[in-house]
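Can you read through this structure? Questions will come right after.
Omission of a single protein chain aside, the complex is shown with its protein chains in their original locations.
Moving on, here comes subunit A:
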Amino acid sequence: MFETIRYNVENGVAWLYLNRPDKLNSFTAQMLREVKDAVKNASKDDEVRCIVITGEGRGFCAGQDLSEIEPNTDYGDMIRKHYAPVIKQIKACEKPIVAAVNGVAAGAGFSLALACDFRLLSEKASFVNAFVHIGLIPDSGNIYFLTQLVGQAKAAELAILGEKIPAGKAEELGLANRVIQAETFTDEVNEFASRLANMPTKAIGLIKRSLKAASTLSFEDYLEFEAQGQRTAALTVDHQEGINAFLEKRTPVFTGK
């Protein structure tokens, strides 16, 4: 059903491969739609407890496919119609989403990685906030996420200078959760995803909700939000399992319910 991406679910993990390797997986309108649909499917699919977005071939995603741009393209509408919906879909997802950045992530490809909950970088990967080099501004939530991740000062540097950020530097800045050797990249991503897929999924979703709320609500409102979140978490089967396993001194088996 997808042409520009590959999507499959295995052992609770939904794998989403950006699949235009000859174009460094650059975004077309179709690919954006397919990524959005795939994330939506994964969000609804009870079997899925973790989502991994990665790239086929040597790149992660090179951002917008510039050959798709026409002289009268309205970039504002392009964001509204094609980019914002993908980023919104990702942010609305209550399951953990991992960007497995296998190679270069430039422009909106960088933004895509930033929108995810975790960024695992291959040592060969890099981020490039390329927008400014063609006289544009970082989009798809890029600066919004950057200011949260690295603060105003560093965000300004990354957005304005647009220098290449090698994997090691990304880790230093807090943009990468881990940098992984190229040879073991696939295995470690697998392991990481599988670990997430066996955690209490509902609690992770509620934590994600709280993370979002923490940056928008007042402290008072947040505490009420948190109370509702904890009440909701406490009603899950996984919480009961966690308690039982603790009392019975065994490893809990979470089902995501």
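In this section, a contact is a pair of C-beta atoms (placed from the backbone, for glycine too) under 8 Å apart; a residue touches a chain by one contact, two chains touch by 3 or more; residues count from 1.
By our rule, contacts and distances are computed from a predicted model.
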From "Enoyl-CoA hydratase", "Molybdopterin synthase catalytic subunit", "Xylose transport system permease protein XylH" or "MaoC family dehydratase", the hidden chain's UniProt protein name: "Enoyl-CoA hydratase"
Can you say which of A:182, A:235 or A:253 touches the chain missing from this structure? A:235
Which positions on subunit A touch the chain that was left off? 209, 225, 228-229, 231-232, 235
